[in-house]
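What follows is a single structure, written as structure tokens, with notes after it.
With one protein chain removed, the remaining protein chains of the complex are shown where they sit.
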Amino acid sequence: MDASAPALSVRDVTKTFQTPEGGQVHALDSVSLDIADGSFMVLLGPSGCGKTTLLRCIAGLEAPDSGQIDLRGQRIDDMPVWRRRVNTVFQSYALFPHMTVAQNIAFGLQMDKVPSAAIKRKVEASLEMVHLSGLGSRKPSQLSGGQQQRVALARALAKEPEVLLLDEPLSALDLKLRRGMQSELKRLQRETSITFVLVTHDQDEAMAMGDQVAVFNAGRIVQVGEPREVYLRPNSRFVADFIGEANVLTGRLDTYGLVIESLGLVPRDRLLDGTLLPAGPVHVAVRPENVTLDRDPVGTAKVTDVSYVGGDIRVEVQTASLTIVSRVPSQRVAPPSIGDRVSVSFAVESLCVVAD
Amino acid sequence: MTELDAPAGATTRRGTARRARRGVGAGLRDFPTFRAVSYLVFAFLYLPLVFVVAYSFNSNRVVSVWRGFTFSWYAEVLGNDDIQRALINSLRIAFIATIVSVILATGLAIGLLTMARAGRTFAWTLIGAPLIIPEIVFAIGTLALFVQSRVPLGVNAITLAHIAFCIPFALLPIRARLRGVDPAVYEAAADLGANEWTIFRRITMPLLAPGIVAGALLAFIISLDDFIVSYFLAGPGGTTLPVYIFGMIRNAITPGVNALSTLMLVASILIVSLSYLLTRKRR
Partner (left out) sequence: MGASGTALETSDSATSDSATSDPRAPESRTPASARRQRQAGQGSWWNGLPGLVYLVALVLLPLFIILVYSFLSRAKLGVGVKWQFTLTPYTELLYSESLSGGRSFDPTYLQIIANSFWYALITSVVCLVLAIPIAMWLATRPPERRTALVFAVTIPFWTSLLIRTYSFIIILNDNGPINGALRGIGLIDEPISMLYTPFATVVGLVYTFLPFMILPIYASAERFDFRLAEAAYDLGAGKWTVLRRVVLPSVRPGVIAGLVLVFIPALGSYLAPELLGGGKSSMIANVIAAQFGASRNWPFGAALSVLLLVITLLVLIIFAIVAKRASRAAGRGGWEALL
């Protein structure tokens, strides 16, 4: 088998739902995506963007209207759910309430007609892997949310699927537990080297976990890349806004460079890909941490809001026509006060020209 | 002092503190006389049944004049051949009606989930019809149907009719159970490699089991206790226990009626309590 071939390949998958009013919703609009073998792919997007629909199409819980899904080069989109070597961790965990934890985990193995001695071993190993050894005889209702989550994971992983699908698996957990489970999931993925595909609407989670992030919007994938790349080089206004906080400024690109109203000019050769972009009006994204504010009695901007976010100070300033957000670690500078006059500057390398 | 510090709306301590602070805190939810009326209503609901039970032990042949305690009416009733025949008829009808109605109701409960809107409205109208149609109309309607289609009256005719009105009673607990199931568990089972039949056998049925048993118990008492439909469909050989009791009441009321009634009351209350426990337990 070709080592560089993707574990999972999605080609032009389209899925449309009928609304009761007779309208149509394009849950997936010709989506294509390759997921590398052994990687951790995160599908990220706001509610209703189609990411879960894609996951369900891969699992076989939903049938795409058109397109093709290949698992290790074998077409699977016309295969019934129970025949696909793909397993899912459900958002609600979907543990069988009438079975014990061990029976839950054994269920999938019994379906594969694994001999019962082997099942017993595998159940033990799976429980150990998720640190639940000794809880095999409990009913799901006797477990905490975090423990149920682990059982759901163990149940899916016990089948050693080619690809593990996780549908917002951490959304029901509280913040602290969620952080712990994030690293736990990464560890499991590394140890098993199974391809993970995780759906989330939480950008922090996506950044923390994914080797690759696919950002969804309105049934389309708008950008795929490593988390850092997506964060630093968003290719669209949507991605810039959705991932982290961004100042999106309007400017104009001409022969010499980029002109941003009331802020100044950046020569073309200092912009990333600057020489390739056509002239015309553009949007420019800049992250708050790349905005520098200096106290300046004759500065063009005035501080309108100061707040503490985590360890940072977030400062909002108002220029003649814009609101700009800046973020600096709180211990670095004395915070400005509301009403202070400041001058605004950017690190030029951090500017990113984005599509609308 | 602690009462003074208790926030309004906190559970009150009964007794003096409460009386002293009338109109403050949790007492605001109570309305005057409602408690008294409630006790009276409970008395109204249960006293008639209590009298039936009490007089079943009355040794006086005149039903409602107490003379002394005896079990003899139970012995007399249980030893009566006609009553034994009627009991066997009743049980046979109830068993078959229960089994068939539960099977049909389970199918309906599952089917209703995936029915289109129009189909569901139609289905619910049909299911609810035996409950909304005056029972006398249902009784003579089935009588006319059986006479017209030359189905002989008797135990089998009664069974056929009972199945129809047992369906809604069997359906409701099954449906309640089905609705409590996260639909994702079916998906999870399919995802783990189970096909439709395996899912039905290993997931759907075990999850529905308590609802099915509860529904069966309800169907059973509804069939066992039915009088009107059985009365019209009984024919010569189809006398059920309620039909027999009706005859006793009509002809001559003896304390035997009370004994028989007590036995039926006890059976009904036991069965419905069991059903209740089954549906409440896992919530």
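As written, the chains take the letters A and B, and residue 1 is the first residue of each chain.
The working rule: a residue touches a chain if its C-beta (ideal position, glycine included) is under 8 Å from a C-beta of that chain, and two chains touch if they have at least 3 such contacts.
Source: prediction; values computed, not measured.
Across B:Val77, B:Val155, B:Ala184 or B:Ala216, the single residue that touches the chain missing here is B:Ala184. Within the complete assembly, A:Leu61 is the residue of A:Leu61, A:Ile119 or A:Met181 that touches the hidden chain. One chain of the complex is left out; on subunit B, the residues touching it are 9, 28-35, 37-38, 41-42, 44-49, 51-52, 55, 62-65, 103-117, 119-138, 140-145, 147-148, 160-161, 163-165, 167-168, 172-173, 176, 178-179, 182-184, 186-187, 189-190, 194, 196, 199-200, 203-204, 214, 218, 221-222, 224-228, 232, 242, 245-246, 249, 253, 257-258, 261, 264-265, 268-269, 271-273, 276, 279-280.
To be clear about the criterion, only the chains that are shown with their structure count from here on.
Centre-to-centre separation between subunit A and subunit B, using Cα means, comes to 53 Å. Residue ranges on subunit A touching subunit B, taken from their complex, read 59-61, 80-83, 86-88, 90-92, 94-98, 107-108, 111-112, 155-156, 159. Contacts from subunit B toward subunit A in the complex involve residues 182, 184-185, 187-195, 198, 202-203, 206-207.
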